[in-house]
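Complex shown without one protein chain; remaining protein chains in place.
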Amino acid sequence: MYTDKVMDHFTNPRNVGEIQDADGVGLVGNPICGDVMKITIKVEGGRIKDAKFKTFGCGAAIAVSSMVTELVLGKTLEEALEISNKAVADALGGLPPKKMHCSNLGADALRKAIEDYLEKQGKGLPESRPDSEEGGEDS
Amino acid sequence: MYTDKVMDHFTNPRNVGEIQDADGVGLVGNPICGDVMKITIKVEGGRIKDAKFKTFGCGAAIAVSSMVTELVLGKTLEEALEISNKAVADALGGLPPKKMHCSNLGADALRKAIEDYLEKQGKGLPESRPDSEEGGEDS
Amino acid sequence: MKLVYLDNAATTKPRQEVVEAMLPFLGERYGNPSSIYSMARDAKAALDEARGKVAKALCARPEEIIFTGSGTEADNMAIKGVAYANSRRGKHIITSAIEHHAVLDSVKRLEKRGFQATFLPVDSCGMVDPKDVEAAITDDTVLISIMHANNEVGTIQPIETIAHIAKNHGVLFHTDAVQTTGHIPIDVKQLGVDLLSLSGHKFKGPKGVGALWVKKGVKVERYIDGGGQEGNKRAGTENVAGIVGLAVALELSVGELEQETARLTQLRDYLIKGVRERIPHVRLNGHPTKRLPGNTSFCFEFIEGESLLLSLDKVGICGSSGSACTSGSLEPSHVLLAMGLPHEIAHGSLRLSLGHETTPQDIDYVLEMLPGIVSRLRAMSPFGEEVSSDSACPCAQEEHSLVKSHQF
Partner (left out) sequence: MKLVYLDNAATTKPRQEVVEAMLPFLGERYGNPSSIYSMARDAKAALDEARGKVAKALCARPEEIIFTGSGTEADNMAIKGVAYANSRRGKHIITSAIEHHAVLDSVKRLEKRGFQATFLPVDSCGMVDPKDVEAAITDDTVLISIMHANNEVGTIQPIETIAHIAKNHGVLFHTDAVQTTGHIPIDVKQLGVDLLSLSGHKFKGPKGVGALWVKKGVKVERYIDGGGQEGNKRAGTENVAGIVGLAVALELSVGELEQETARLTQLRDYLIKGVRERIPHVRLNGHPTKRLPGNTSFCFEFIEGESLLLSLDKVGICGSSGSACTSGSLEPSHVLLAMGLPHEIAHGSLRLSLGHETTPQDIDYVLEMLPGIVSRLRAMSPFGEEVSSDSACPCAQEEHSLVKSHQF
């Protein structure tokens, strides 16, 4: 059901935890649906220096969280905002169709964290917004 | 499905054939239903001296025909008329329920043969008539 | 005693390879395919592999295959499932008078639920006329179901032509291919059908497992409700061992189909010829050439089928009279009657269906034993006397007059 990549990220998740003095916090999902992701980021010089996650959810949700925190490290905010849920799923070698909708929220949590950071900085969002709906297209 | 007795009478049927100068002939059944029995008898001194059958039908029909011709040998006409379809089935150790109705016509054929004989002799039927419907009762 | 099994249309012996493929799933690989741990995923993978094999054998896609508990269930699901799922398009169903009871009784059940049905006649060879199909279609027709080949007399129907007609009229078309799958080539696209039923035990797979192929996009209501198995289309924990067995059996049968067809056709024609030469008053049922490679079906006049079968069994020959399902019944075959045979002739039917293990020696043995058995039973028959030894096949009218002479 899950790719080896998913299982690897599920079994050895990268960047678990919470940055105590985070520059941005993103929380998405709903415990009623069984998936909640919290991503905390540290920003330095317009780049994401650190990202950590905490996730309540299925194997896919945990792997997605792990993968997105890995993908984003060192990226500029603009680059980070371009990471889509679909891109995260692709980086994991794909997800079962059912999981595309509900558990594939990593990029959303990341964006929320960046938005939180920008808000705190009193800045708006950069112009380009990746299609956040795209993740579910092939299910 | 069939008892050993039925299979014995089917495999080695007794009294197959037709008595050429028969004293009585009984023909029952219907080829459309798949069962026709013809019994021919020879009567001497009020007793059945010989009985033969020809049957178009299933295994049960053939075994029943064989059994009835065997049961009747040496019997008086009165005794012969008391043989019921059920008695023939019992003598065979029983028949499958489905076969009780349609294929268990041996006693009927025998009675027809006796009636035929009595008619030719210008006599009526003796008083006691066995319940010819009885054969099908426990199916 | 020698055993000559000539009832391969009723069921077949599972191949050794099939049983071997099944065994692990009755043993260590017993996981429930719906569970998520490795052992269960292994069972799921085996199901997927089986689905792929069946799809390949039919030139279809894996996701179009739904495994069922029998060919009968596949037929029920096809007919009732299409009828209910598409009842807004219409409530009229067309089928033939010679379908297997799995189809006939499903259609009759629907008649009790407010649907209308037409049961098309067949000609004396058991063939459905595509023109009749077309003429029967109304604005209300939602489904046509015509079998690929008949199980009793072996006649192969003009499915492509009928499918074409169905498509032209926008009517869904199901074919019961239980007798043909693994026996004659099947390409669902070329056939042009929308649904197709098959059954494992007819091609040397296990009993109690079948499949329904449903063309992508065709709406079929789930027939067995419950869990989400089979893509939510057929509930119930999967018969993993059975499904694996079915798939292996089908793969092997399709792999050797060409040689087997040639071999069986020759044996079949040898048997038909031999019977006709040796036994008078016999007729061949079904189409002389458009018939299943393994099917022979005869009517021996003046005798009844069951006594013939029992006599054959005594010498180790396994055959059937009508279909296995109806052989417990006293009614003659609805197929033979639909072909216009009078009841008393239809009662004398014998189907000898050849299969993978059938050898020329088996046929020789039948040709050696059968004439004596038929003679013996005829000698016991009250009709036998009137029979001349004229070996020309008497036509139905002659028979009728023979019977009438008895005034029944």
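Letters A, B and C mark the chains in the order given here, with residues in each chain numbered from 1 onward.
Criterion: a contact is a pair of C-beta atoms (placed from the backbone, for glycine too) under 8 Å apart; a residue touches a chain by one contact, two chains touch by 3 or more.
Being a predicted model, the structure only gives us computed values, none of them experimental.
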Contacting the left-out chain: of C:Thr138, C:Gln190, C:Thr237 or C:Gln266, that is C:Thr237
Filtering C:Thr118, C:Thr180 or C:Ser199 for touch with the omitted chain leaves C:Ser199
Where chain C meets the left-out chain, the residues are 3, 5, 7, 10-14, 18-19, 22-23, 26-28, 30-32, 34-40, 68-73, 75-76, 100-103, 105-106, 108-109, 199, 201, 206-209, 224-229, 235-242, 245, 306, 309-310, 312-313, 317-320, 323-329
Omitted-chain footprint on chain A covers residues 2, 7, 10-11, 13, 16, 18, 27, 29-38, 54-59, 61-62, 98, 102-103
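In this section, only the chains that are shown with their structure count from here on.
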Relative to chain C, the most remote chain by C-alpha centroid is chain A
So, in whole Å, the Cα centroid of chain A is separated from that of chain B by 90
So, in whole Å, the Cα centroid of chain B is separated from that of chain C by 39
Where chain C touches two or more other chains simultaneously, the residues are none
Residue numbers in chain A touching two or more further chains are none
